[in-house]
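Handing you this structure, nothing more for now.
Removed: one protein chain of the complex. Kept in place: all other protein chains.
Order of writing sets the labels: A and B. Residues in every chain begin at 1.
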Amino acid sequence: MAVQDANNNSKSKTQSRIAWAIAFLFAILQLLITLIPFVFMIMNSFRKQFDMLQQGVFHLPDPWFFDNYGTVVKAGFFGYFFRSVIVVAISLALTLIISAFAAYPLSRMRFKLRAFIYGGIVACMSVPMHVTLIPIFDMTQKMHLYNTLLSLIGPYVTFALPMSVFILTAFMTTIPKELEEAAEIDGCNKYKNFFSVILPLSKSGLSTLAIYNGVSMWNEFAFANTLLTDPKVKTLPLALGQFKGEHAMDIPLSLSVLTLSVAPMIILFIVFQDKLVKGMMAGAVKG
Amino acid sequence: MATAQKTNSLGAAKARSTAKAASVFLLPAILLIALYILYPIFDTFYLSGFKWNGISSARQFTGLDNWKTLLTDSNFWAAFQHNIIIMICSILLQIPIGVLLATFLDAGGKKLNLFKVIWFLPYLMSSVAIAFLFAYALATNGGLISSFATIIQGKRVTVDLLGKSPQALYTVIAVMAWQFTPFYMVYFIAGYGNIDTSLYEAAIIDGATRGQYIRKIALPLLAPIIKTACTMSLIGSLKYFDLIWNMTQGGPGNSTELMATYMYKLSFQQFNMGYGSCVAAGMFILITAIALLFTKVFVVKEDY
Partner (left out) sequence: MKRKVLSLAIASVLSGALLAGCGSGSAGSGTSATQAKSDAAPAASSAVSTEAASESTTPASAAKSANIPKLTDQPLTITLWDIATEDPAKTIQEGAVARFMKDYPNITVNQVHQQNDNYKQQLVVAMSSKQAPDMYMHWGGGPMAEYYKSGFCNDLTDMYAQYDHPDFIDAAVAQSTYDGKMLAIPFGGYSGCDLFYNKTIFEKCGITELPKTIDDLEKDCEILKSNGYVPFSLANANKWTGSMWYMYLVARHSGNDEFNAAYTQENGGSFTSEAFVWACDKIQDWVKKGYFPEGVNSLNADDGQDRQLLYNETCAMMLHGSWQCSSIKADNADWYTQNIGVMPFPHDAEAEAKGVPQNVEVGTAIGNGFSFNCWKSDGSVDQDKLDACYVLATQYYNDDTYNQQQLEAGNFPSIKGMEKNITDPNQKIVADIFFNASNVQLWYDQYLPASVTEVHKNCMSDLFGLTKDGKQIGEEEDKAMQAALKEQ
């Protein structure tokens, strides 16, 4: 009996080893597919346009050319950068708290109109953003927010809401009812409940949302381009246009802008993904 | 009798307080959405009844004319068809690959963090950069794919992925998958995180292998998350704009034209805002209908 068991065990171990080997093969393939365009973005940002075009984009920089980054920084890159940080930080914080607020009753309370409101918010996901440009431009003018960083926060938060509420509602639905009920017996009301039970347990959902919305806000172009025209308030996605003329575009220069724009996101993600793991562990501990 | 009444009024009071709490929690979201989304959408539907170039103060009310045109507009329906193809392919590509990657990372634990970070990179890139890099990677002359094919076949081969219909559309779909799969991966990792570890431990004690655990226990538990992801991917692909605009502008011909790019061209480039609004409104109706249908068909009864 015991022998058979051990046999089984070693058999499944070899099986598992083979499975891992295959998985790793695909994992590395995926790694390459992912990395190659990135490597080329960075490589080509260290070249002159002519060299890039003549030698081809898949050639190592020869010679290396470092001035692009200097040019970009001199053109006020960090100004664009910090304005973007401000807008994204505020918008993101608001998005997370407002969508968590909204997802809570939608996922865990029974009341009239629940289905209607949930349906309405989810339907808003299908609104194509570009049709709102003119009305929002109009509104922004009337609110005297045109050409200020504040003008972006409203649209950014609002357009992130439907998807965020949708995701968070799904997440909060999976939190066991008993936890909340226990808290209620302990005398917590709905509001306290939200902050002490639901919010902490939604961490992993919230961090996913932070990534999802953070990236799209960081790269958002259409609203920024429409609502900001003063160079003193322009955000990072508009910096790219600074190096693009009517007929000519300095591609390596643009790539160095893009590299510099994406670098902080990568750093944040590396830091943040640890938090993500913690969020997951919080989810795991709850049982 | 008296007790029954009491419970009833208690119930009513509880319902009232729940309704109150619910409205407090929902208020900020609803206000913002009303202002920035509902009003513009209302405006769009209103404008769809006009013949208007978008800038003139003279608008001509034409009733349902635009809508009649829309119903028979072969360009719009071709675009819609492209959207549907993108939608189906995106769900079939992005979600399964996302699940696979997440499963791999979940099984491997922390030591695979490097994979996670690198796999996630594409999602951080802006569409402009992606469009540029893939224009070169897919180029007929010296592009990665063409060069690769040349090496394999031992003679000069040109693989024209973006320049011909219908492969241009499928190429764009692949690039979209490259961009968005990482997001679903992270989403599913979070989903895995929500699964109780004790379930895994119990399964192992019962003699289940990792694979069995994933198939029999984890994936079913992940189902609601996967469903949400599918809905997101579905809506995302139906209103997609960015990458297509930067990469092909709908070309070659109109083989990668989407509803959103078509609407944009009409509204902002062709001075046909009235009809552009009608396309946008039609788009809104179609996407909502498809999303609804999808959630109805694949509904996983949520209980709470």
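Keep in mind that, in the parts below, a contact is a pair of C-beta atoms (placed from the backbone, for glycine too) under 8 Å apart; a residue touches a chain by one contact, two chains touch by 3 or more.
Keep in mind the model is a prediction, meaning the values are calculated, not measured.
Annotation: of A:Gln30, A:Ser126, A:Thr226 or A:Gln273, A:Thr226 touches the absent chain (contact as defined above).
When the missing chain is restored to the complex, the residue among B:Ala139, B:Leu169, B:Cys230 or B:Leu258 that touches it is B:Ala139. The chain not displayed touches chain B at residues 53-58, 132, 135-136, 138-142, 158, 160-165, 168, 248-249, 251-255, 264-265, 267-273. Although one chain is not shown, part of chain A still touches it, namely residues 48-50, 53-56, 133-134, 137-138, 141, 222, 225-226, 229-231, 238, 241-249, 251.
By definition in this document, only the chains that are shown with their structure count from here on.
Inter-chain centre distance (chain A to chain B, centres taken as mean C-alpha positions): 14 Å. Residues 12, 15-16, 19, 23, 26-27, 30-31, 33-38, 40-41, 56-58, 98-99, 101-102, 104-112, 114, 117, 120-132, 134-136, 139, 154-155, 157-159, 161-163, 165-167, 170-171, 173-174, 177, 189-191, 194, 204-205, 207-208, 211-212, 215, 219, 221, 237, 240, 251, 254-255, 258, 261-262, 265-266, 269-270, 273, 276-277, 279-281, 283-284, 286-287 of chain A are the ones that touch chain B when the two sit in their complex. On the chain B side of its complex with chain A, the touching residues are 15, 17-19, 21-22, 24-26, 28-30, 32-33, 35-41, 43-44, 54, 100-101, 104, 110, 113, 115-130, 132-134, 136-137, 142, 144, 147, 178, 182-183, 186-187, 189-190, 192-198, 209-211, 224-225, 228, 231-232, 235, 238-239, 241, 259-260, 263-264, 267-268, 276-277, 280, 283-284, 287-288, 291, 302, 304.
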